[in-house]
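Got a structure here, written out as structure tokens. Questions coming.
Note that one protein chain is taken out, while the other chains of the complex remain in position.
Take a look at chain A:
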Amino acid sequence: MAETTGTMAASSAISSRWGRGLRRCLAHPLLWPLLTLILLLAGNGLFNPGFLALQWRDGHLYGNLIDIAHRAAPLALVSLGMTLVIALRGLDISVGAVLAIAATVAAWTIGHVSNDGLLPLWLAIAAALAAGALCGLWNGWLVVGAGMQPIVATLILMVAGRGIAQSISGGQILTLYYAPYSFLGNGFVLGLPFSLFVVAAVFALLQLALRKTALGLFVRAIGHNPQAAHVAGVRARAITLGAYVFCGIAAALAGLLVSSNVNSADANNAGLLLELDAILAVALGGSLLGGGRFSLAGSLLGALIIQALTTTIYAIGVPPQVNLAVKAVLVFAVMLLQSPLCRGQLRALLRLRAERRA
């Protein structure tokens, strides 16, 4: 203990280029989410030796790490949309319901088109994405056009959405027997799940739009101070509306992955409570929930952390009655680790003890 604090004090004293580089690295916002994820996985590896093993089986990679990434994909997509909305001082708690609507619309479309060729697949994807965009447009209009508070505006669709999905499905779980659709959630490309490529593509497109155009700057400006951004001539309303539409589309994509993974659309249970996990992922990733500061890569890490937690719980065999309590304790620990204030206090405490000992 004394040794580590000693080196810490030494490292902070060094003002060489090496030290400065280290400090910049320590101050990087993605460091703590990344460290959390690595700690979680490493802890699992220690606890359960086979956990980190990867095998090549049936022409693709097979193992817990692949499962975590694959299972996190829908949450990651929704978190990307949520990040953008939160960065603009909004919130979308209807994502779970939108996911269910999109999944049901896709399954309904496939059920009503003759099953030959790839036409039903494209129609299903187009219909689901259109449904997601429409839901996003509705949310965005309520926030921007009707001036509702985001949490209230999206609450409407959160409550009504599952009803809409159920009326499409006729209250049934729609089962699909159409092989091409199943590829979205089960297929592999280059040995990796196809879902990872979907997430990567959306992430890359979003990064491109935010980094290579002024959009990123506008989003930050609106998030930090909407009035100032408006005065400066930023089209805040259009951008906010666009963010909700994007969030709806992201949820629809997630719906396609979720429903194709189990070859069925369950209007009641698909994406249940996903909105809370998405908000948690955004928070874990280091974005400010009040808007302005945001990190897309952080949200991806947040989604991976949440799924790693879930898989950990399954792997170590926690009794199901205490699942949620264990998850809450782990999330609490992660949040404490990520809080600069808490870390500062911890550091001060350690320093105090070291000084006393000296």
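Some observations on this one:
Methods note: contacts are C-beta pairs under 8 Å (C-beta built on N, C-alpha and C of every residue); 3 or more make two chains touch, one makes a residue touch a chain; residues count from 1.
Methods note: contacts and distances are computed from a predicted model.
Missing chain, UniProt name from the options "Simple sugar transport system substrate-binding protein", "ABC transporter", "FecR protein" or "Helix-turn-helix domain-containing protein": "Simple sugar transport system substrate-binding protein". Contact with the chain not shown here comes from a single listed residue; of A:64, A:139 or A:154, that residue is A:64. The chain not shown here is touched by just one of A:21, A:117, A:171 or A:344, and that residue is A:171.
In the full complex, chain A contacts the hidden chain through residues 48, 50-51, 57-58, 62-64, 67, 71, 166, 170-173, 175, 186, 258, 261-264, 266, 268-270, 310-311, 314-315, 317, 319-321, 323.
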